[in-house]
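The complex appears here without one of its protein chains, the remainder shown in place.
Our next item is subunit A:
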Amino acid sequence: MDYFTTDLTSLHEKLVNKDLSVEELTKETFKTIKDRDQQIAAFLALNEEAALKQAKELDQNGIDPANVLAGIPIAIKDNIVTKGLRTTAASKMLENFDPIYDATVMEKLAAAQMINVGKVNMDEFAMGGSTESSAFKVTKNAWDQTKVPGGSSGGSAAAVASGQVLAALGSDTGGSIRQPAAYNGIVGVKPTYGRVSRYGLIAFASSLDQIGPLTRTVKDNAYVLNAISGHDSRDFTSSDREVPDFTQGLDGDIKGMKIAVPKEYFGEGVAKDVKEAIKKAIKTFESLGATVDEVSLPHSKYGVPVYYIIASSEASSNLQRFDGIRYGFRAQDVKNLEDVYVRSRSEGFGDEVKRRIMLGTFSLSAGTYDAFFKKAAQVRTLICQDFAQVFSDYDLILGPTAPTTAYGIGDEINDPITMYMNDILTIPVNLAGLPGMSLPAGFSNGLPIGMQLIAPQFREDTMYKAGYAFEQATDFHKQVPTIGGQN
């Protein structure tokens, strides 16, 4: 199956016209995965038997011409629980964990008749930006296999970018969908906080986590977000607002759209090649009839420290449940119950997870709570207010997704601070609960550069509309990496 030259709509047409059966498509997809993933190492588990069974049933019942997603394979990040299918969050802690229920997004994908082909790699418990903290394997960037795929949804991004699937689900707590999408030259969307149910997403930081789609094109992305959005009584932070059809309004017409470019997003940490690509993108938007102004988000430089306190504090609380008793890893040869807790956690968690649990526990502990957690939660308010101020005058905020293109495997894993600073452009979006999109906006030395679009809460439609217009005016999304000597 050549996913490099197809999109959801064209594939759907083939399935409806019976040029291709769902079973053939599914078989071809597994063939491609088994071939290309030897190089990319994105998948942790394949769902072959169940996928083929579902494919045959769909062929028997016929494809609904009105459902673009019917019979389309999708890959799932391994922190989204899948009933009966091994779900590890890329941690030794959950190495043998087989969930007894499906996440709400899995129920929704099943209702949309999408086919889950397997679980993809990530940073352990979604903590990291390179997928290198996975306990199981090192996933490679689709464009250069000596580079990281980004993270934490690195497996999702690399699987899509290497043409193994057309779509994947990821999760984004501080940039974990957008940054790997940028590093791999694809489209990644973190929806508004509350747009998509978090029920069945293994929790990292509950006030920041959101599930979202990674795809090759803007329109494909909108189709998948349509399917997974909506209120869920099992996640009371999910919104009961009506979900619009995000594929509507993709007409390339953005005349009069008001776009703000924060000057802080072009700071000294942002590489020259990235700045140049985004400046060119701004020119493209202007040529399409949008107005672009420079604005200021004065507190954005505090995003990284605020995030690491808040996310780590929430993580230290969420990860208390891993105690070796009811499920997950249990240490052997323990003397007493306390020993089960301490040894299971110490042996089951990797270093990055431990660092965050430690920072979170420290931030919440007596004597430091006011100076750390409370202070961070107050500065978070100021970051939210910065955005509200800009959005009172503008439709959209535009900037780079990540300060650089993908870096080398092994380059940063020993330096937490450098790694944390990579998130400076994506983190504020999570802190304010806004929707954000990364889409291809250029290349430097053969590596993709991502542009980030940020919209007001629940205005994903604006983001998709602008993203689509930009995509139609450029050809970055049409370029594909060389995998196994082919492209």
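Here, contacts are C-beta pairs under 8 Å (C-beta built on N, C-alpha and C of every residue); 3 or more make two chains touch, one makes a residue touch a chain; residues count from 1.
Methods note: contacts and distances are computed from a predicted model.
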From "Aldehyde oxidoreductase molybdenum-binding subunit PaoC", "Heme exporter protein D", "Aspartyl/glutamyl-tRNA(Asn/Gln) amidotransferase subunit C" or "3-isopropylmalate dehydratase large subunit", the hidden chain's UniProt protein name: "Aspartyl/glutamyl-tRNA(Asn/Gln) amidotransferase subunit C"
Selected from A:Val306, A:Leu396 or A:Leu425 as touching the chain missing from the view: A:Val306
Residue among A:Gly433, A:Gly467 or A:Pro481 touching the omitted chain: A:Gly433
Selected residue (touches chain absent from view) among A:Thr9, A:Asn61, A:Thr146 or A:Ser233: A:Ser233
Residues from subunit A at the interface with the omitted partner, ascending: 96-98, 100, 193-194, 207, 233, 236-237, 239, 299, 302, 304-306, 308-309, 316, 320, 323-330, 334-337, 339-343, 345-346, 349, 354-355, 357-359, 361-362, 365, 371-372, 374-382, 384, 416-417, 420, 431-433, 457
